[in-house]
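Working notes, beginning with the structure itself.
A single protein chain has been removed from this complex, and every other one stays in its place.
For reference, chains read A and B in written order, and residue numbers begin at 1 within each chain.
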Amino acid sequence: MLAYVARRILISIPVIVIASVLLFWFVSVSTDPTARLRLSRDPTLVDRERERLGLNDPLHVQYGNWAKDFVRGDWGESYISRRDVSTEIRTALWNTTQLILWAIFLCAIVSIFIGVYSAVRQYSALDYTFTTASFIGLSMPPFFFGLLAIHFLTTELRLLLGWDQPLFYSVGMHSATDKGFIDFLRHLALPVLTLSVQLVAGWSRYQRAAMLDVMSSDYIRTARAKGLPRRKVIFKHGLRNALIPLTTVMAIDIGALFGGLIVTETIFAWPGMGRLFVQALLQGDTAIVLPWMIVVAGFIIVFNLLADVLYGVLDPRIRY
Amino acid sequence: MAPDDESYVPVEVTDGDVPSQPAGAVLSVRDLRVEFPSEDGLVKAVDGLSYDVFENEVLGIVGESGSGKSVSSLAVLGLLPEKAKISGSVVYRGEELLQKSERQMQALRGSKIAMVFQDALAALNPVFTVGHQISEAISTHRKLSKRELADETVELLDIVGIPNPKRRVDQYPHEFSGGMRQRAMIAMSLANRPDVLIADEPTTALDVTIQAQVLEVFERIQEKTNSAIILITHDLGVVAGMADRVLVMYAGRCVEMGTVDEIFYEPRHPYALSLLASLPRLDRGGRDDRLYRIKGAPPSLIHVPSGCPFHPRCPLARLPEPCATVVPPLAVVAGAEHKAACHFSDELVGMTVDDLRATEVSS
Partner (left out) sequence: MVFRGDDPHSEAAGPTIGGSGALVELAEDDALPGAVGGLDSSDVVVGEREGKPLTQWKLFWRRFFRHKLAVISALVLLLLVGMALFAPAVTRFEPTAQDLRNIRQQPDGTHWFGTDNLGRDQFSRVIYAGRISLKIGATVALISTLIGTTLGAIAGYVGKWVDQLLMRITDLFLVMPGLAILMVANVKFRGQEIFGFRVSTDNLAILILSFVFWMTIARVVRGLILSLKEKEFVEAARASGASTFRIITRHVLPNCVGPIAVNATLVVGLAILTESALSFLGFGVQPPDVSWGYLVADARGTAGTDYAYMIYFPGLAILLTVLSINFLGDGLRDAFDPQSHH
C-alpha cells in the first residue's frame, strides 16, 4: 500500500515540474510586466525595469532564477498593492477554501442521497425529476444562476419579508460592522448555493450511474441469495462499491475548484482566488498571474494524487 | 393454460391452494412460467417447467444458454427482477414459495435453500474479505457470538477443502485462485446447512482439472448433509459424473427427463440424442470423422417456433405435421420416470449416435 502511494507521489513530481515550465513559458510570452510603465514619460524606465526583472535573460535562465525564488517562498511583490504575492495568495486561498469546504460538505451528502434514491427507484417520478433538475443544473451558466439568486434571494426576499437588510447577502464575506458567524453564514449562503447547483447536478448523476452499475452486479445477486434484507444489500454491499468511483471523481473535481470559482467569486465579490485573478488581470498586476497558476495547478495535481490514493484505500484490488 | 406435461397429475388443491408433493420430495416445481417484457416483445424464458427434487439426490438440469435453466432457479428463490411475470407453483416442503412475501423469502434464502453462482470472482463482493462474507451468511440467519462465528467460518472453509483456512478468512476474493474462490462460494452457501442447494454452472469458469476437485466438494457435502442438489450446467460431462437424474431443457421447457443412465444410454428425444452425438469422441472414426453439429441456432424466446420448439433443427422432424403444428406433451416413454416430449420418441429406441449421424449425411 505504501509502495503504491509512494509510486503515485513520485509520478506527480515531474508533472508539477513540467507544468511549471509550461506555465512559466506561457506567462512570459503572454504578459508584459512592464506594460504599465510604457505610458510613463521616461523612455528608459521600461528598459531599466526589464533589466531589474531580468527579462532580457534567455528564458531558461529566467526560469531557473524564478524557480529558485519560488521554491524558497519568495514569490515577488504585487505591482499594485506592493504586498507580498504569497500573502495575497494565501489570504485569497483561505477564503476560497472556506467556500469550498462548506459547499462540498453539503453537496456530498445530498448527491449521494439523490444518487442512491434515483438508482433504487429508477424510472420513478422523483427519479425523472432529479434527472431533469440535474440536466438543468449542468446546463445553467453559473453566472446566470448567481444573478438570479441575487435578484430573488437577496432583493426580492427582502422586499417580501419587509426587512431593512436582506436575509442573504450577496457581496463579500462579511458585513462592514458585524463580523460574527451568523453574518458570515448569511454571506456564505448564496455563493455556496450557486456552487452547489453545479456540483450536485454532476455528482448525483454520477452516483446514480455508479449505483445502477453496481446494483446489477453478480455480488448483489449473491447478497440477496444469502437472504440479506434489502436495506443491507443496497447500503452495505451496493453503496460501498458505488462510492469508489464517486469519491475519486469528487476528489478530482474539488482539486479543480481552487482555481475554478472565478465566475462565482466575481459575482458575489468573494475575496478568494478567483476574484484575485480577475483583479490582477484587469489591473495588469502580472506578478500574481504565474504564482497563482502554479498554486492552482498544484492543487489539481495534489487532489488527483489524492483521488488515486483514495481509490487504493477503498478498493482492495488496487493495492498491489 | 393447460400444462403441456400430461404425466403430472393436475394441481391438487389441498391445504389452501398448495399442491401436494410426492413423498420424499423437497422441492416441487409445477408448470413454472417466467416471462419478461422487452423492447421486441414478450420473452418466454421458462414455458411450463415441472420437476421434483428429492433428498440426497443430485438433479442435473442441462440446456443451452437461453434454455431457461438459470432463470427457473432464480424464480425458485424469488431473485428475478420485478418486471418478470411468474406463474405456476414452487413448493418447498409443503409451502408455496411463489406466494411468499419478500421478508419470508429472505428467511429461506441462504438458510433452507441456497444457491451457488457461476463466476465466483464476480459473485463475491470485492471489497469485503471472504471470511466476512461467509460470516455474514451465517449471522443473517443465526445469532452467534463473535467467537462462534469466527470458528464456524473457518470450519466451513475447511469443509470445502481450502488449506490454511485461518489465514484465508482475512483475504479478499481476488487473492484466491479460481477453484478456491468457487469453494469459498460453496462454503458460503453451506453456512446454514441448506435443504436444497442450487448450483448454477459452478464449474463453467474453471479449468477442467479444477472442475473435478470442485465437483468432489459437492459430493462430500452431500454425504454429510443429505441435501438435495440441483446442478445446472451445459456440460454433459459434468452431468455424467455427478447427477442421479437429468432434466434436459430446450426453449424454456423440459424435453426429456430420466435417470442419468436412461438419458445417456437410451435418450428418447432428438435433442438429447443430438447433444450426445456432438460430443467429440477420441475413440471413434478416422481422420475423416467430422464433428456432428446441430444445425440451426437456438430459438428466439419471443417468437418460439410453433409446435415442437426443436422442429427447425431436428434431424427427425416430420414437417409440417405434426412436428411444426402440435406441441408434443412430456409423456412417459419407459419405466416410471423416464419422460420425453417428442411425437416420435418411440422411433428413437435403440437409435445410436451413429444412426443419427447417418441421417445427417443423407439429408
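Criterion: a residue touches a chain if its C-beta (ideal position, glycine included) is under 8 Å from a C-beta of that chain, and two chains touch if they have at least 3 such contacts.
Owing to the predicted nature of the structure, the values given are computational and were not obtained by experimental measurement.
Asker: Among B:D40, B:E82 or B:E223, which one touches the chain that has been omitted from the display?
Answerer: Looking across B:D40, B:E82 or B:E223, the contact with the absent chain belongs to B:D40.
Asker: Can you tell me which of B:G48, B:G66, B:G88 or B:P315 touches the chain that was removed from the display?
Answerer: In the full complex, the listed residue that touches the missing chain is B:G66.
Asker: May I ask which residue of B:S20, B:S139, B:S278 or B:S306 touches the chain that does not appear here?
Answerer: Counting the whole complex, the residue in contact with the absent chain is B:S278.
Asker: Tell me, which residues in chain A touch the chain that this view leaves out?
Answerer: 15, 18-19, 22-23, 26-27, 29-31, 135-136, 138-144, 147-148, 150-151, 154-156, 195, 198-199, 202-203, 205-206, 209, 212-213, 249, 252-253, 256-257, 259-264, 266, 277-278, 281-282, 289, 292-293, 296-297, 300-301, 304
Keep in mind that, in the parts below, only the chains that are shown with their structure count from here on.
Asker: Counting only Cα atoms for the centres, state how far chain A is from chain B in Å.
Answerer: Between these chains, centre-to-centre, one finds 54 Å.
Asker: Which chain A residues qualify as touching chain B in the complex?
Answerer: Touching chain B: residues 217-219, 221-230, 237, 240-241, 244, 314-317 of chain A.
Asker: State the interface residues of chain B toward chain A in the complex, per the touch definition above.
Answerer: 77, 79, 102-103, 106-111, 114-115, 117, 119, 122-127, 136-137, 140-141, 172, 174, 185, 188
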